[in-house]
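I have placed the structure first, in the form of structure tokens, so that the comments after it can refer back to it.
In this view, the complex is presented without one of its protein chains, the others remaining in place.
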């Protein structure tokens, strides 16, 4: 058994600091790096790529909607063409930053509302998958486990990885609970670690209403915005180790 | 004798149209495409690359300062590190767009205030040249003829091209007259064409105060914001032809 | 019988020009001026207020979503609190510009997607109406005729004006056809003028599927982005005159 562990990273912007990249990346195998539209200016992107390289963490692009003040978390009605174009732009920008730091770009994972929209809207998912393929067909596409996005990636011949969220609450249909839901976030590292192990080993998670949701866990996402994100990451890594689960970045495409 | 003819292009943004790319690119051999910071959103960039490809025009990146409302024309005190990072970001973004359109990226030319600052500030010029080299050492760097920027490009082993402006007034020191100067812009196509020929054939231009300024003309820039830009471009192309000057994009680096 | 005629104005931004304010405002009685979030920088706002003053046109604020590249036309999931805050901010900014030009601010009309969302979402409409009332209870609120927005304005004690669109196609439920619909826009000035008269005199408009939709026409909106916007405006003004309909800005609140 094997799984990747990734976190959203590079979410600072100018004078503003956000997240705990310095502490958290040490516990990750992949980093999803913001690309300037919802967070992450060019200098933050460089610092984040360097930090990921320092920790031996695989680097991926985390493109978002053009909404700094909303942090890319507000759904916007964009066309598939707009989605294609903004993914190409942002992935290309980060690819160049990574190249200048001698770091290969390994994956793409849409951010926030773009991620959620792509999970449910086939046309948007298709556009994003084509954008990734057209920039570099060797890139791995991360998407919500069982969603439109990973399906679109496979349809376009991309290597895809199903993402699961051990510290986020699930609905019975496999969607993440909205952040406004009281059980949207799991704060207890032990609970998160148990969920992570169940997700990887057993392929399921208990939803907020008690039903078991089947899923494939290719990568576990840890959010850096929880105050105890490092404790959660450590607990999850320890639990994975204790259960004999290998933690490693997804293999590169051949 | 040989020269390139380029214009700033892709300077629309969202609902706003600017320039005359459709009419002007037919007369160019290179297009310098805005990359999103001063003009040019991801969708405009794609349309512009397609248009350049349609006309067989070589595509380059035209990165600018992060100043949409000022169109990148207002000097800003940025550090060399910030310059490096914003050039890498923008060139990478356009490179990805071009790649998805099966168009090679051929050159980089800073825009507006960044161009003018890089012409005079060695540290900024050095940072920009390193950014271009680090993204792709085969890219050609366009800079003001005789400026810090082309010198920095050569120092970092880049192929550089000296840019001249047949429709812009020159100071005696080879700098462009500021746009506020009454002779900043030449409106008469015949005059612009004569100046273009003199620049390429004789290696000089008459400055606003009457002195002859020596320069090397590797590429002629035609601004698309003049109402008669197409007439100027046609007059220049005709005059170059009449004088036996080959018009072609700079050769790619080996 | 009496009606106002207004157009969206001040939709340029920085170096980019949009609309035909110079020609169109001469035919209007109210101008809805963009406030910087979807279009209109502070300098454009000043020029537009001056132009409206020159033509004796009443000035109103036209606040939009924070989406320059999408021109405020893409629906975004914002909270009522966010809507309240961005309306207060933008109305306040334009009020200050108008004050420094000795021009009273007379109305507020949300722009684009914010307008459409406010027409249908009661909570958003309520937040916008409260924002307008809290900034200045004497401001008139323009909203889609028969929509949530004008209802919310009345509920909060505001003077409201029902807006109709003689050059836009209507659905049977009184909503505007989406811009992607083939009959979304009416190009023929004569047809637009006939519709304008019917709207004001008869209180109805024929929808795309042939049903008559009842509406109240307090203000007619002319879009400046049609190439023949001035011809449409002239035809409408002439038809209103010929039918004895007074054209004037809404009366100020006492």
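Labels A, B and C are assigned to the chains in the order they are written; within every chain, residues are numbered from 1.
By definition in this document, contacts are C-beta pairs under 8 Å (C-beta built on N, C-alpha and C of every residue); 3 or more make two chains touch, one makes a residue touch a chain.
Remember, predicted model here, so these are calculated numbers, not experimental data.
Shown chains touched by the hidden chain across the complete assembly: A, B, C. When the missing chain is restored to the complex, the residue among C:94, C:186 or C:200 that touches it is C:94. Which of A:4, A:41 or A:134 touches the hidden chain is settled by the complete complex: it is A:41.
Remark: the residues of chain A touching the chain excluded from display are 11-18, 39, 41, 68-71, 73. Remark: the residues of chain B touching the chain excluded from display are 66-67, 69-70, 74-78, 113.
For chain C, the residues touching the absent chain in the complete assembly are 36, 41-43, 45-46, 81-82, 85-86, 88-97, 99-100, 131, 134-135.
The working rule: only the chains that are shown with their structure count from here on.
If you average the Cα atoms of chain B and of chain C, the two centres end up 41 Å apart.
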